[in-house]
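Report on one structure; see the data block that follows.
Of the protein chains in this complex, one is absent; all others appear in place.
Our next item is subunit A:
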Amino acid sequence: MVTDTPVRVEEPAPLRRRLSAALFRHPRVRLVGLLTLPATWLVLVYLSALLSLLVTAFFTVDEFTGAVVRELTLDNVREVLTTPAYVGAAVRTVAIAATVTVLCVLLGFPMAFFMAKIAPPRSRNLLVALVVTPLWASYLVKVYAWQAMVQPETGLIAWLLTPFGLPGPGFGVTATVLTLTYLWLPYMVLPVYAGLERMPDSLLDASGDLGARPARTVRSVVVPLVWPSIVVGSVFTFSLSLGDYITVQIVGGRTQMIGNIVYQTYTSNLPFAAAIALIPVAIMVVYLALVRRTGALDTL
């Protein structure tokens, strides 16, 4: 059949394309599609678990049956705060976490600086992979490896120190700090590396050009600029150390951290364990508030 004027036939677009086009025109619907799943997870699983912990801390246990009695009381919290052993464990835990964090900064910053500014650009990806490699190994295996390392007399460290007449660290706080530093170091190196890589090399040149020695450049230019990254790394290393209870059981000897006490009490007295578990939560809230006051989180 021949027609005089060619008619442009509008084929109906396939359903998938029409759907995509409709989504394009309705940004709200798009947002709902994006966030429904994570929001459900956040509310049902994440927040509800945290809330039940918070509420449980104010319950108590029936002394005969061991069942949880749902009556609100401050007894648990009061006991935690007034028993020297628990306060001591809390202080010790914070001290260990802080030491681990400082060691991670002292070890991680030079590593990250080398990776971001000195190593040839081609080898940077390899170096990042090497830093991440330990994360592929099981946590338990790594901790047991450290148990072998710090073993008194037969351990590698003790063996290395014997010729100098020095004793090995043995099991205790030192071994715990060493092991935790080893475990969490990548969580410090990676954000600091990312922060340093974002910083233009010309800033280092400019500082030297204006008369600053390297130490001054680090203090006045590099550290202020990567401070947000250091803070992010410290949130990881500090909070991971704060909640740890397995490492300290394996290499800590008789050292008690908050995590141990929670672990030992939760079967017999869940509300009391919850009350103790509030300590690291409270510490992290204080820590984040302090960090926020430095302004480090504004520039993330």
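The criterion applied here is as follows: a residue touches a chain if its C-beta (ideal position, glycine included) is under 8 Å from a C-beta of that chain, and two chains touch if they have at least 3 such contacts; residues count from 1.
Here, contacts and distances are computed from a predicted model.
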* **Candidate names "Multisubunit sodium/proton antiporter MrpB subunit", "ABC transporter ATP-binding protein", "Molybdopterin-dependent oxidoreductase" or "Carbon monoxide dehydrogenase"; UniProt protein name, chain not shown** => "ABC transporter ATP-binding protein"
* Asked: Looking at A:T65, A:T154 or A:S202, which makes contact with the chain not pictured?
  -> A:S202
* Structure fact -> Where A:S220, A:S268 or A:T294 are the choices, the one touching the absent chain is A:S220
* Structure fact -> For subunit A, residues touching the missing partner are 200, 202-203, 205-213, 216, 220-221, 224-225
